[in-house]
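Not every chain is included here, but those present sit where they belong.
Going in written order, the chains are labelled A, B and C, and every chain counts its residues from 1.
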């Protein structure tokens, strides 16, 4: 049975921590390096429901995409919900490891998994990583559809293919415009609008968009925007990552049990459609 | 017929510019001070569709909630969509005036109009303005419902009472929790979570919420969150403001024609509900 | 007849905007890109007198050296003198374009025109632009006189050759020192003293000098300083630039009418010489 340090060494080879953004906080968050690992759980968010699931499963290692502490903390006291996560992990001998922006830009990475879930053909990174001679690593992906769809139909397609969430999919721009090329970026992509426009993509699928950037983007260009639940855009990566670890386990003869959490940790729990007719009331 | 400077003086009395936030950009953006004003249009966003509507109406003055330029510009050339707004306004003798955070905190202000649209009883400001001895001015409003509703039913109620938009209403937190007191804040309210928790409100209705703040808020407390379209939360203020200017016009015998735009400038144009069963696909 | 965008493309080839300083604000400030252009006016300052002159001339395009807005503005309301310039330009269908530090360092540029007006032989840039392999672009010019002059005589020469202004020419340093080489820089050159000293020039002609830098420069070195009116040092560039545009117009068969404003926009309107004897009163 491998030690935690053995497993982490392989995960770091997949997603080297030094490729994370400066502001990010990736790597191992809890766990003794020489603890034995036999069962691993992958999830998007290191929240209490996921820790509870890991305890029930008997997992020794939880790997999440989002950091528990993005900004530094000086306390892990259990009176705060993050401190309780730390206590419950350590009391139950579960290590926690985070692969965030180093997984976003990996090859294959978060946006490859997202494109795969949407049946899109990846052409190249949206923001290539200059240090990668193969030209395959980088933030986001520029993709092609096999057959053009209207923006509205592309959104319906995404609603069918991504994990179900209460928020669904929001669309900005002309719903009848034809989409042939689409940029995708798992998570919050509103800092990438300039890069998307530079590619000439017809649409951009990402998450967490807000009024002002969306209003300015659609006033200033014909770009279509497709906003999915943040969690739903990153969940496909968990399946990809679990498969990568399975393959590693086989190679080493580690006999790991690797799981992907199906718990929806997107915080939106319900949705109510507008029931008046479109526009302001008379 | 009043001059632009006469009308602005009255608007500045309603929403004194010095009460805007430091980072904000309120006041008159275009127009000769001594131009005559007979027709006024109120709207949330100073976008091209609204300018076109003002031209069609023959308006002399457009009053919007959102600034055209929140950050300073060194050019108004018409090759950019904001410069085109400036050119079209000036060529058509339409002045533009902005009341933004000075209208948010006014008494009555943006969140009063929002509470009114939702049939809520305003109790006090969410973040009181210390310089107001009456204790009525400030950011957001803490409100009471006449009869408790579940969070889900409150969202359905909001979906019925706010102007219709493609995005509808999103809910975070336990949909079955009872809501007796609710804080509301027109526009992007995610910087107000601490203030909301300090009031002990059961729910908070605002706009432009994102994954991480919402996830942390619901992990760390039982607060219910209700996210409406940004535009929909601020549109009720246009009707309030128009009524205030009508009253002023009557008082001065100005005989102004005051309009409220019904054009939906919320950028979300379509929505697709998730069609798989809840949770991640098997 | 060319479109504004056609003319701007040629001006941008003469003075590429990306060669302007980071803090500068150059390029097109007002105008619809597809407006037709038949008459152009060049001037140093985008002030009301110049706009009035452009209106009288029937110009379609005003090109100035100084930006209208060096720092960003969030309003162009006509109650402020700069907003009135914007309104008067747009109402009269006059575009405004600025070439400032990108014209200063051009080849030929502002200091070449200044050297030409003073009959100086340009040797090289004062602060060469490292990205120019020809070694001709850069800030300021180092020049030689055909025959040495005393600093006093050189100032008299400048007073004769530059456009007349109320301020005249001020001299610091020993008036009887011989000047063989002189550095020149149109506009405010007091940040260039170190560069001038490094060239070994005998004198430096520029504008807008102040007590402390001048006192320190003359206490610390034998450099002679010659201070002309800011406007007068930059006006010669207008004639150069107009000739460049005339040539372009001929080449394209555009038949443009190109004018140079003779209005003095230097703000100094009068001068009174000291009438006591030199030194402090007894």
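Couple of notes before you dig in:
Following the convention adopted for this analysis, contacts are C-beta pairs under 8 Å (C-beta built on N, C-alpha and C of every residue); 3 or more make two chains touch, one makes a residue touch a chain.
None of the values given here were measured: they were computed from a predicted structure.
Because all chains derive from one sequence, the complete complex can be expressed as a copy number, which is 6 in this file against the 3 shown.
Just so we're on the same page, only the chains that are shown with their structure count from here on.
One simple way to say how far apart two chains are is to compare their mean CA positions; for chain A and chain B this gives 32 Å. Computed centre separation for the pair chain A/chain C is 54 angstrom, with centres defined by C-alpha atoms.
Residues 5, 25, 27-33, 67-79, 83-84, 86-87, 90-91, 95 of chain C touch chain B in their complex.
Contacts from chain A toward chain B in the complex involve residues 45, 47-48, 66, 80-81, 151-152, 155-156, 158-160, 162-175, 187-188, 207-208, 210-212, 214-215, 217-220, 225, 227, 229-231, 235, 260-282.
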